[in-house]
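Notes follow the structure.
Of the protein chains in this complex, all but one are displayed in their positions.
Up next is subunit A:
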Amino acid sequence: MSRKYANATEALAGLLHDDMTLCVGGFGLCGIPERLINAVRDAGVRNLTVVSNNAGIDGEGLGQLLRTGQIRKMISSYVGENKEFARQYLAGELEVEFCPQGTLAERCRAGGAGIPAFFTRTGVGTQVAEGKETREFAGQEYIMERSIRGDLALIKGWKADDAGNMIFRKTARNFNQVMATAAPLCVAEVEGIVPVGSIEPDAVHLPGIYVKRLICGAPYEKKIEFRTVRTKEAA
């Protein structure tokens, strides 16, 4: 059975419904599954809970689903650079659960690894700890964080083979690797699908067991949020 689909809409056929929870990879605009996000927008499903480190920027990435009002709740660590997000949040149209970035990553890792909860020092004594069980280990206070398991994971990789084995590129790996594991089903978009056997087994970043459906989304424009450079003289 091939994992390859012709486009994002076909790859998501039969998988989307209202009220579902999506786990979405990416950091800022780096490594976001933009073709799949656009297909979710076009499908028009509503009342979504989206687990993602960021919420895109205005009109880009998850910002598209905010603009259409399809997201009911975000679970994120950082949502700056997004006016529409701030507006909806302040107007009470959007529910937000702020979660420390490392705790978010570990909650998804735990969800994917069959661990219902874990203890961490992150957030002890802050409003993140409010309402959470605490416990002392070796004289240190820890808070209990529950794992996250979504209905569907959407990620972006660099190269994958038809067995789903995937390689990420540079810092575009970020949350993609862990989000792929945090749902029973992961759909991935990549910049190139290569023949089975052309990825060195030792070099695989994400084993194909997690990736059920695959599209090639190339060509990508790849937007940069903050372009910073040095001049030759300074180098």
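Quick note on the criterion: a contact is a pair of C-beta atoms (placed from the backbone, for glycine too) under 8 Å apart; a residue touches a chain by one contact, two chains touch by 3 or more; residues count from 1.
Convention: contacts and distances are computed from a predicted model.
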item	value
Hidden chain of the complex, named as in its UniProt record, picked from "Peptide/nickel transport system ATP-binding protein", "Sulfide dehydrogenase (Flavoprotein) subunit SudA", "HTH-type transcriptional repressor YtrA" or "CoA transferase subunit B"	"CoA transferase subunit B"
Residue among A:G123, A:G150 or A:G164 that touches the chain left out of view	A:G123
Of A:C30, A:L65 or A:V211, the residue in touch with the unshown chain	A:C30
Touching the absent chain when the full complex is considered, from A:A105, A:V190 or A:V211	A:A105
Sites on subunit A contacted by the missing partner chain, in the whole complex	27-31, 53, 76-81, 86, 89-90, 98, 100-106, 108-109, 120-128, 158, 168-178, 205, 222-232, 235
